[in-house]
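A single protein chain has been removed from this complex, and every other one stays in its place.
Order of writing sets the chain letters: A and B. Residues in each chain are counted from 1.
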Amino acid sequence: MATASLVAKRAVAADPGDATAILKQAFDNYRAATSQATMVMTVHRPEWERQMTVSSWTRGGEDALVRFVAPAKDAGNASLKLAQDTWMFDPKLNQVIKLPPSMMAQAWMGSDFSYNDLAKSEDLLNYYRHRLLSVRSAEGRSFSRIEAVPKAGAPVVWGKVEIEVRDDHVITEQTFFDQDMKPARKMLTEKVGPLGGRPYPLVITLYPQDAHGRWTRVETTAARFNLPIPGYLLTLSNLQNPRGS
Amino acid sequence: MRHIPLLVPLAWRSLWRNPRRTLITLMIVAVGMWAILTFSALLAAWADSTRTATLRLLTGSGQIHASGYLDEPSIDNRMSPPSGPLLASLGRPPITAWTVRLRAPAIIQSEYRSLPVVFLGVDPRSERVVSDIPREIETGRYLEDSNDPSIVLGRHLLVRLKTRVGKRVVLMMRAADGHLAEQSFQVVGAFSGPLGAQDQYAFTGLKAAQSFAGVGREISEISFSTPKDTDLTAVIRALRKAAPNLDVEDWRSIAPFAYTMTQLAAGNVSMIFTIMVALIAIGIVNAQLMAVFERTREFGLLQALGMRPRLIVLHIAMESGLLLGMGVAAGGVLAWLTLLSFPSGLDLGALASGAERLGAGRVLHLSIDGRAAVAMAGLVWVLGMAAALWPARRATRIDPIKAMATI
Partner (left out) sequence: MVVALAWRNLWRRPTRAILSVLGIAFTSALLVFLISLDRGIDLAMKTNFLGVYDGFAQVQARDYAIDFDMHKTVERPAVLADELRKIRGVGAAASRVVAFGVAATPSRSVGATFVGVDPRQEVGVSRLASTVHQGRYLQVGDTDTAVIGDILARDLKVTVGDELKLLGSGLDGSVAADRLHIVGVFHSGTGDLDRQIVEMPLARAQQTFAFGDRANVIALGGESLPALEAATPAIASKIKRNGAELADWRMLEPSLRDSIVIKTVTSGLFYAVLVLVVVFIILNTLLMSVLERTREFGMLLALGMRPGLVGSTSWLEMVFLALVGAALGVGLGSAFALWIEHRGIDYPGGGGALLAQFGLPSRIYASLDPVSAFTAPGAILLGICLAGLIPFLHILRLKAVPAMRSA
């Protein structure tokens, strides 16, 4: 159970191969080559709180389809990301709308994630150099702390990102630093458990560092990994007229 | 006319017989003249500043675009760099300089905020000649050449983005083929200048911009400069002939509000001149009337002694002439000193944003063309003299006998 408050930190010689491999495994664990999941997102503000349920399909790191299931008001809304472009579908409008650049910076469903954030989830692997900072032990497990620094010319705004990965490949923490190396936002894994045959960060909460009383929580309630995803699923026509489930 | 050498010292001495009145009248003329010159300079500086600020920002004396661009200033409306007849026309006087730009809307992102901007790819060398922005770099540096992949932003934009020179920003825009392009840029310089420009424009090297937007060698606009008083209509006509498929406009169509402000400033100068000249005339007439009245006995005596009326008129006219001359000269000197006390122009400081709203720059460069000043002074003198002829003529209507009988 709870270990002693003393946690042993072991500095490790910088070995990029090590760090990148750890991250790759962590991402693999999180979304695999393909995935289908059900998530509940809670947006919390000082004055209100809202919950939404979504169903998502992902393929690789580039393509994803997210469809809203609940509440009833938003059910049927969906967004599709293929490579760099994002489209939205609204059943009331019955139209697929490509998101213009000005919308990409807007909050997704009023949360602390922007459309852009969702589009850039693979950035950590592609655009950063990785370095193992340290390894600590706690609760009988070891946690690797990896520092990701943007490669020269990479289209990312962060100064650096620190990711903590557990020895069973679960990402436990991501801290995004601005270019002055001050933490700008933190994503904390608050509950880990088995899902789809693997240990999984079931509850992740995003805390912006410059605002109080605001956070967004994503709770994954069901998931399947590495399932065959039919070609028609992640297309614009399917976005508009869903066939699979 | 041979009496002039006699009359001049006489007139001079007469003036100083009543030093207080002479001094006050002198002040009237001097202050009036100072006001005419100084306010003309102020209004001229204002009009000039408005023109210059508009032209030297990005507009230039005129611009050329692909047809349809002005309605929809996006990446879709592009044109090839100038060649053939257009290139030749651009190289001919009165056009003194020209530059090309790629221009499209984009979103700029920092760690904390995302904001819309107008993204501009420029050729720094020719840009420097046409636009003032390269000279307004406050921190860091401007772009080095067309290949420079760095970005230069307005100081206020950097504040709003919560970032600085030396940090990295990411630009997002719709590329030529429709996909969402993203690229990071290093912020190397911050420029000051009109707040609107600071908030809106993001500059990078032309070639860097072209590869980001995927447009090959194509551009969005050509901006050209001509000297200040050029007849732009002829220039535009020549350019339109050389490039019939493109949209050629001069700054008056591109920035009509600034043009209107320039015209309004010019109208006010005539009003100021008229009012001041009227007051000067009243002042001198008033003073000379009093002088004539005072010296009724003297003029009566002179007439009785045989001095012809014409000479009396001349005598008084000379007094007026000397008075006006000294006043006008004093006013001119005062105006010159006033202008001297603003060697680097009148900085509008805190009211700069108001100046920008009216289209002007934040510094007014006060100057007066020497010849124009002398001409104005001369005109004031002549008009003053014309008015002063009336009291002079009144002096001749004095009946010598009655005059000498006055106490």
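Definition applied: a residue touches a chain if its C-beta (ideal position, glycine included) is under 8 Å from a C-beta of that chain, and two chains touch if they have at least 3 such contacts.
None of these values were measured; they are calculated from a predicted model.
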Checklist entry - Hey, which of B:A175, B:L232, B:I272 or B:M326 is the one touching the hidden chain? => result B:I272
Item to check | Option from A:A33, A:A83 or A:A107 whose C-beta touches the chain left out | outcome: A:A107
Checklist outcome for this item: In the whole complex, of B:A97, B:A176 or B:M290, the residue touching the missing chain would be B:M290
Checklist entry - Pick from B:V31, B:A208 or B:I222: which residue touches the chain that isn't shown? => result B:V31
Next on the checklist: Suppose we count only contacts with the excluded chain; which residues of subunit A make the list?
Outcome noted: 43, 48, 50, 52, 68, 71, 73-74, 77, 88, 90, 92-93, 95, 97-103, 106-107, 109-111
Checklist outcome for this item: Residue list for subunit B contacting the dropped chain reads 20-21, 24-25, 27-28, 31-32, 34-35, 39, 42, 71-72, 116, 195, 256-257, 259-260, 263-264, 266-268, 270-272, 275-276, 279-280, 282-283, 286-287, 290, 294, 348, 350-358, 407
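Just so it is clear, only the chains that are shown with their structure count from here on.
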Checklist entry - How about subunit A: which of its residues touch subunit B in the complex? => result 83-86, 100-102, 104-105, 114, 116, 150, 153-159, 176, 178-179, 184, 210
Next on the checklist: Quick check on the complex: what are the subunit B residues that touch subunit A?
Outcome noted: 105-107, 109-112, 114, 116, 163, 167-170, 172-174, 179-184
